[in-house]
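Only a single protein chain was left out; the remaining protein chains are all shown in position.
Chain nomenclature is as follows: A and B, assigned in order of appearance, with residue numbering initiated at 1 for each chain independently.
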Amino acid sequence: MADPLLEVRDLSKRFASRAGRGPSPWVIQGLSFSVKEGEFLTIVGPSGAGKTTLLNMIAQIDTASGGEVRFQSEASPLNDPKALNPGLSCRIGYVTQEDNLLPWRTTLQNVLFPLEVQGRLTAETRARADLLMRAVGLADFEHHYPHELSGGMRKRASLIRTLVYDPPVILMDEPFGALDAQTRMQLQEDLLRLWNLGRKTIVFVTHDIAEAIALGDRTLVLSRAPAHIAGEHIITIPRPRDIRGIMTHPEFGALYQRIRAQVQ
Amino acid sequence: MTARDDVLDLPREGPLQWRRYGVTIGRAALLLLLIAIWKLGADAAGPMYVADPFKVLERIIADTQSGTLLRHVYVTLRISMIGFVIGCASGVALPFLLRRLPRLTDAVEPYIMASVGVPKYALVPLFILYFGIDDAPKLWLVGLLVFYPVFIAVFAGIRSVDRRLINMARIVGASEATIAREVIWNSLMPFFFAALKIALPRAVSAAIIGEFLVGNEGLGYLIEHSRQNVDTTGVFAGIVIATAIVLIINAVLVELDRRVSAWRPIAREMAL
Partner (left out) sequence: MTTLEHDRDGARLNGPAGVVRARANQLLVLVALFAIWQALSMKLGVYWVSSPWHVISRFSAGVAGGDLLRHASYTLAEAAAGFVIGALPAAALPLALRRLPAVTAVLDPLMVGGYGAPKLALAPLFILWFGIGIESKVALVAITVFFIVYFSALAGVRALDVKLVQMAQVMGASERDVARHIVFPGAVPYVFTGLRIAMPYSIGGAVIAELISANRGLGYLVQLGAMNFDTTGIFTALVMTTLIVFLGNWSVNAVERRLLRWRPPADLRMQAGS
């Protein structure tokens, strides 16, 4: 049995206490889980439970108050803000809730941005970028600026911007949350299709149980603060998944009920 | 490489509070450093170019005691205030008037905006030609320089009044005058105050610069006259007082604004 690619052990987080108010409550406490290579893990939890905080810590853009995160069995210190290594030297990709596209770059320039910054802009990587743009239907919008794109298109651009440099692990924070139901389903299909091409390791956080079931190999349930893993569910629905008809699958109902019961 | 960029504001609490003291000490040190540089500059460049700070202080005290400084300051402030009132009154009245004459407004607006481009200071010699060498040209200058920011602010403010509030007032039977007074005037308060913050110090500056060009009294006259006599100490003394007055006015306005706006949910700012 191979070691998990990513392992979270006993992670805890509380924010700095304000002067004169005593210690602040734990946002996350004793949170542990692991992710195997090539696995699509979804994490479900109520809004405000600390999902973003969790991902921020794994991506090392925020400190942890306790516990550790191991990548390929290597732990990084998470308690010292100056020692943080955001993205773990480009090994952990992070698709955030907001698209965070740079407004002054065209769509193509935005997608190429990580390659530029990492010094990996070659004919080969450019071709990969073109391929991804075509795969999500953005090929005709290469030279548009973000403000000229719809919300869905910006999301797609933000998604392939992380995919283009191929990090071994990709974190996703409710990437489709702000979109309408139709666009969301389309993007879920796109995501699964792209994931199939490379079978990357994905940790996908959402508050939508149906989305978690539709996309994941395994779903973890996050409890309310102090957040920890309240439950684990293997998604027994075989791939390839039919996003639009997922709810009609016989296994769906039971899974949904079980997960819903745990999400208070 | 830190994960979170340092927030540029000062930390207000916690273990980093000592940084606030550090900044205050730094500012005090900067002040002393600037005065030291001034003194060194005076020693190095000679009294004709840079007046010795202590001599400047002496001169200010002497002039205050003899009353001449007070006289000049009074003259400048008098012109500033009268011009300010004139400019303000017209800057407020005209938009309200134009509001009732929309076709005229449309026709005239581009010319008013174009006239902003005329440097008003350049008109002073013309004013002197027309109105003589007493207060009048300076009053025109101050009036115009106050008029424009106030006019633009009130004009924009009136246009941006929430139409629904006006309709509501009409429905409940308010007269046009009441609407102007109650709804429009209150809605444009933030714009008006923003303009005042700019216009009041500008009025004082304008008076001073007007006095560079005409007249035989006032802070501006003091500065320019000293220059012509190569009385550098006098030039510095005048500049110090002029700067101090304008900075005090600024500080008072900022404080007033803070208090008046304390209840406002949204801080409205206008770049003028």
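Here, a contact is a pair of C-beta atoms (placed from the backbone, for glycine too) under 8 Å apart; a residue touches a chain by one contact, two chains touch by 3 or more.
Owing to the predicted nature of the structure, the values given are computational and were not obtained by experimental measurement.
Here the missing chain is touched by one residue of B:Leu40, B:Ala107 or B:Leu256, and it is B:Ala107. Residues 59, 61, 86-87, 89-90, 92-94, 96, 98, 100, 102-106, 113-114, 117-118, 145-147, 162, 165 are the ones on subunit A that touch the missing chain.
Interface residues of subunit B facing the missing partner chain: 1, 3-10, 19, 22-23, 26-27, 30, 34, 49, 98-99, 102-103, 105-108, 110-111, 114, 116-126, 128-130, 156, 159, 161, 163, 166, 201, 204-205, 208-209, 212-213, 220, 223-224, 226-227, 230, 232, 235-236, 239, 242-243, 246-247, 250, 270-272.
Note that only the chains that are shown with their structure count from here on.
Between subunit A and subunit B, the centres computed from C-alpha atoms are 53 Å apart.
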